[in-house]
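I'd like to ask you about the structure that follows.
Apart from one protein chain that is not included, each protein chain of the complex appears where it belongs.
Presenting chain A:
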Amino acid sequence: MKRLNPSLVAGGVIVGVIVLMALVSFVWTPYDATLVTPASRLLKPSWSHWFGTDKFGRDVLSQIMVGSRTTLFVGVVAVGVAAVIGVPLGILAAMVRRWSSEVIMRANDLLLAFPALLLAIMFGAVFGASTLTAMVAIGIASVPGFARVIRSGALQVMRTEYVLAARAAGRRPWPIAVRHVLPNVTSLITVQASVSFAIAVLAEAALSFLGYGTPPPTPSWGRMLQESQEFLFSAPRLAIFPGVAIAIAVLGFNLLGDGLRDRFDPKLEDRR
């Protein structure tokens, strides 16, 4: 019987709770997360408001719940963008001639050298601050990670006997990529996706904090942190709750990525 992988379990549970919280927020939150109620502003945590209320009188727990949607949405789309561009690029780089591969990978390195947050801020300045801009920018910034990892995996697959056989049998490159290479790098894609997801969550929070991400009043953990700055002395809980939420989410996705890597990495097989 295989030993349970603690990273995988812990990561899976944390991510599961966040996904569940986001799903529940579509049908139920304790209060309307965007409803301003001046009479209830800056209430301390109590039975009626577990995490208290912010300066607009909005329930912090409801905002954390709805904010998880933004977090997951940004993560999914950003990772989706990165995977859709990065995976084909990686496979292509592994299959084409040496000089074409070099061109792809050096262009990839160029993008890798560009700070992701700066890229996102540039996008925000040009196209206007929005969740969509943040998602696309974070996604593009995550492309190099995918391309590099997938290329290395694809290169190994390209040297396997079944691919050599397929090529000898006259299979064209496209079917080889789809039928042989892609299925064999799926585990790499999964691991890279979960790691990139954690980065995307943190990047979205940073962008919203800086005013280049999700515009108000849509709840976002990063913007909740930003709005809490005025109250760091008088009501520090307003910074603590979203801060802890971000930390837990990032931790969850990192642990999940770690666990998945352990599970899929053949070199670690003997340790399991």
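Rule of thumb we're sticking to: a residue touches a chain if its C-beta (ideal position, glycine included) is under 8 Å from a C-beta of that chain, and two chains touch if they have at least 3 such contacts; residues count from 1.
Going forward, contacts and distances are computed from a predicted model.
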Protein name as given in UniProt for the chain not displayed, "Peptide/nickel transport system substrate-binding protein", "NADH-quinone oxidoreductase subunit L", "Protein-methionine-sulfoxide reductase catalytic subunit MsrP" or "ATP synthase epsilon chain": "Peptide/nickel transport system substrate-binding protein"
Given A:Ala134, A:Val163, A:Leu202 or A:Leu260, the correct residue touching the omitted chain is A:Leu202
Of the residues listed, A:Pro30, A:Gly57 or A:Pro88, which one is in contact with the missing chain? A:Gly57
Residues belonging to chain A that touch the chain removed from view: 5-7, 10, 34-36, 38-39, 41, 55-57, 125, 128-129, 198, 202, 205-206, 209-211, 215-217, 222, 225, 229-234, 239, 243-244, 246-247, 250-251, 254-255, 258, 262
